[in-house]
Every structure is written in structure tokens, then in C-alpha cells.
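The other protein chains are all here in position, but one chain of the complex has been omitted.
== subunit A ==
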């Protein structure tokens, strides 16, 4: 029996039911669109966290909370909640519980900037990337009135996230676990550790939702496996992953999942190179309408 003392090293995982039925799919959002939007939302959260000077563990936890929110028939639907609002609220909520809380105003300022069509450096908001000359501040500054209404939405969304997740905000991350495992394996090369962290952060964006389907120890082991291969560092002989309680099958799945994230992201970039990924409700509706028209036209 696994003791309760290990709770801080483990996570709640999605049930098969939650993985195959999402509230968005019930609302007739095509699953590829849902995946694209969810992945873009995770990137948005990451970018906002960086701009807010939050530490990566806070950001990673926020992305996991964000990901959990959309899963299952009881989860949030992209037809009801804007992905940008959920991203902002998840980040605000996670920061509040961390050692580095941040204010609603800072969060909303950052999101206004990141979603500005004229100033955003994000590829899925502004396809040409960050503008060469800084645009006029009016294009990315939140007005006072705008702030007041956005704040209400932020706080309301925060409560909705809490209710949807049953107030369970605990997220255990694989990053520190991976470093401990690396030390246990006697790997001292910094490049490996760096590559491990890179894989773990990339996996946050994975369309296979690795963080809500696997425990952190398994993610850590898979990242170490991949990184040591890539950096050509020889690990001990034998099935060392079993020492870290991961079986071969799970490891194999995770390694494939992690390796495929890059290809997925490249495909996303080329798929959406002509138009922005919808971040708010109206844009989602417009995108679905556009697809419907295309189908009818053919």
C-alpha cells in the first residue's frame, strides 16, 4: 500500500472518461481545434508567467491546473469560458498559493499585452511575431474601466476553476524529482540536467496531456531517459527505471509522447500560419462558423 506520506509527490490523474469526453466536444468543438486552443492557452500561460517574473514551478503548476480544467464532461467548455480568462485565473490562483503572489492588475496588464494584435510577441496571436518598432502604448495598455471589468471576470473565473476541480489545487511537479533521480544515477553532466528540464517543460504543452495522465516520477524518468540518450551519457546497465517505480511500457509511452511534442508544435505553427488561434469566445464561434462555411462550400 502506498503511504499517504507520498501524497506530495503524486497527483490526481484524469480518468479515461475525462480524457475521452470533454465539455467542449459536447458543445460541438472539433477535437483538433480544442487541442490547438488548449495548447496555445498553455503557451500563453507560460509566456505570461515569464513576464510576471514567476518561478517556473508556479507556471508549471498553473498550466497543469489550466489543463485539468478543460477535461471531462464536468470540465469547462471553450464555448463558455475564454481560454485567456482561464489561463489568467489559473496563473493568478497558483501564484496566490505560492511564495510569490501577484496582483490582479499585474496579471491583467500582462495578458492585455500578450493578446494585443499589434504588440504581442506570440506567434498564435500575431503571426509576424513581435513588431520591430514598438507600437504605440495605447495598443496594449489596459484602461481603468477595462481593468475593473476584467478584474471581476478574473476573480469569477478563479472561483469557477476551484469549483470545477473540487478545490484540489495540489500539483506535484517532476522537475525536482528528476534532479534527485539524476543524482541517484550519478549523472553529473549539467547538459543532461538542462535537457531533462527542457523536456519536462516541453511536456507541459504536449497534446497527450502527459501531466494529467502520468505521475511525476514517471515523467521524470522518461525525461532522464531521453536526455541521457541525446547527450550520449551512459546510464547504469539494467532496467534502472524500475528502481524509480516506472515500468518499461509506461516509460516507452512517455518517451514517444515527449519526443512527439516538437513535431506537434511545428505542425501547429504551420497549420495556423495565416490566422490567429482563437483566444476568446467570439473568435472560437467565428472559427467554427468559418469551418462550417468551408464544408458547405465544398
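Note that contacts are C-beta pairs under 8 Å (C-beta built on N, C-alpha and C of every residue); 3 or more make two chains touch, one makes a residue touch a chain; residues count from 1.
Rule of thumb we're sticking to: contacts and distances are computed from a predicted model.
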item: Omitted chain (choose from "Aspartate--tRNA ligase, cytoplasmic", "Prenyltransferase alpha-alpha toroid domain-containing protein", "Bardet-Biedl syndrome 12 protein" or "cyclin-dependent kinase") - UniProt protein name; value: "cyclin-dependent kinase"
item: Of A:32, A:245, A:262 or A:282, the one touching the omitted chain in the full complex; value: A:245
item: Among A:12, A:197 or A:233, residue touching the chain not depicted; value: A:12
item: Candidates A:41, A:104 or A:257 - the one touching the absent chain; value: A:104
item: Given A:79, A:96 or A:259, the one touching the chain that is not displayed; value: A:96
item: Touch residues of subunit A, complete complex, unshown partner; value: 1-4, 6-21, 68, 72, 74, 92-93, 96-97, 99, 101, 103-104, 154-156, 158-159, 162-170, 215, 217, 237-239, 242-243, 245-247
